[in-house]
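Here the complex is missing a single protein chain, while all its other protein chains stay put.
Up next, chain A:
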Amino acid sequence: MAEPAYIVASDNETTGEEKSSAAFPEIAIGIDIGTSQCSIAVWNGSQVELLKNTRNQKMMQSFVMFKDDTPSGGVSSHLSHEHEMLSGAAIFNMKRLIGRVDTDPVVHASKSLPFLVQTLDIGVRPFIAALVNNVWRSTTPEEVLAIFLVELRAMAEVQLRRPIRNVVLTIPVSFSRFQLTRIERACAMAGLQVLRLMPEPTAVALLYAQQQQQTEHENMGSGSEKIALIFNMGAGYCDVAVTATAGGVSQIKSLAGSAIGGEDLLQNMMRHLLPNAESLLSDHRINEIKSMALLRVATQEAIHKLSFQTSVQVDVDLGNGSKIRKVVGREEFEAVNQKVFDRCESLITQCLHDAKVEIEDVSDIIAVGGCSCIPKIKNLILKIFKREELYKGMNPSEAAACGAALEGAVASGVSDPFGNLDLLTIQATPLAVGIRADGNNFIPIIPRNTTMPARRDLIFTTVHDNQTQALIIVYEGEGNKVEENHLLGYFKITGIPPAPKGVPEISVCMDIDASNALRVFAGVLQPRSSHPAIPFMEVRMPTVDDGHGWCAEALHRAHGASLDLVTVQKKI
């Protein structure tokens, strides 16, 4: 009998209660799921150790191959050649696709991958499929991630000789809470319980805090505060964090992130090398997938070489009659990707500004992730800080997994006799959360970079006379207009006592606990009474599931402005 590809351990979302109340009998492992590569680490009792697969690799390619009946992932399967991954049968870059709807520009940018990503621009899941025996087999990023996680879990269980249940996963800073629920869902499908989802640079910050603490012990240091900037850029995402570290405590001062990465550099370069690549890249005619793969591999190799040499010869026969023979210089590569590099720069300056930190205050600058070895990236960072050198004490591809493993050990309640686990991360919110009010505006209630746990509230009021109901529509993001932000969910409060518009005081409170669970409370305050006018509603967010792109529009169509709220302006 064939083994099932994966086990659906729980179809329910993991709830905050489960996360925080369980006594942890085991040390949680740390997993860094990258857009292109993945690694897994665990606290072995005295230090963090990276686990290797049966082929002795610490870094495993993040993909799942759909072949015959049983899909297999990059942990166990071995590719004879890079082209095999690009045959259309393998799904990769799932971290760029998970939790995104088909109107998302990042999804649109993924349409040129060899497998099928089809969009209808209506705000639902994109149609994602792998080519198996010339037939498109549909799948979801959650399913792909779950299959991959099952392999990772099996590998760790064999090596550690114990069942694995609890994990700490690293995630991009720019992930919305809706995307986090998709990651949790994938973990649940793989039988894993998420102890923490850690923004990648904060995992690196924790590793840095541990290293600083060890240095202090050795030098009998004073334990004074050190500020570090962490820049983490991989294939899919670019994240920045500023951390203030002292005595093993890493206090995240600010976070910034964007869905830009090596994949964008690669695609820009492919389009540059083959000016009319568009039809080849997006049509998905089965006979052209191979040409696309050849171009992709050649471009990837060229970009890698340009990190070590100033020019490279690209020589590739795409097999469909077109050949590319060209010398590409490093400057050309940099010019083609100027926008990506500009964005990296602006993320760093934004992060410094939000942390209220001057460049002279920063003791160490840490660059990690696959793109950190690109000379242009290194140079632009050094230029911002007017420095000669970056921090050297970390392996750029392993740091995030190591940090996640440290957090896993700390959160599992493990203590170390030598004090190597006397660590703590004080996290901050990467995105603001708030509600829709004042027309189509997004009104933040907990702003970006607020220390967690946090609790904030704001008073709103009605827009119509005798308005008895109000819709609380919760969004997350940075845009001023709701449509620029991620919809997390909505609920209605009813029974507002009839009153002229502007009179009822509707309190909306948001609470984020240390495990990052968000709760929203809403109700009507009643002056001169010991009871709120109506029972307060407490709702855990996010509540939306699939197709949430439609929801906001449908709500608007059904209710217009009849359930709207406005902010209460200051009266003195």
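Heads up, the rule we're going with is that a contact is a pair of C-beta atoms (placed from the backbone, for glycine too) under 8 Å apart; a residue touches a chain by one contact, two chains touch by 3 or more; residues count from 1.
Here, contacts and distances are computed from a predicted model.
K.L.:
UniProt name of the unshown chain, from "DNA primase large subunit", "J domain-containing protein", "DNA replication complex GINS protein SLD5" or "Checkpoint protein"?
P.N.:
So the chain that does not appear here would be "J domain-containing protein", according to UniProt.
K.L.:
Touching the absent chain in the whole complex: find that residue among A:456, A:492 or A:556.
P.N.:
Per the contact definition at the top, the residue touching the missing chain is A:456.
K.L.:
Check the options A:397, A:425, A:462 or A:485 and report the residue that touches the missing chain.
P.N.:
The missing chain is touched by A:425.
K.L.:
Which residue among A:224, A:466 or A:562 touches the omitted chain?
P.N.:
Only one listed residue reaches the unshown chain, and that is A:224.
K.L.:
Considering the whole complex, which of A:57, A:159, A:468 or A:507 touches the chain not shown?
P.N.:
A:507
K.L.:
On chain A, what residues meet the omitted chain?
P.N.:
Within chain A, the residues that touch the unshown chain are 16, 20-21, 23, 223-225, 244, 246-249, 251, 410-411, 413, 422, 424-426, 443-444, 447, 451, 453-459, 505, 507, 509, 511, 513-515, 517, 519, 521, 525-532, 535-536, 538, 567-572.
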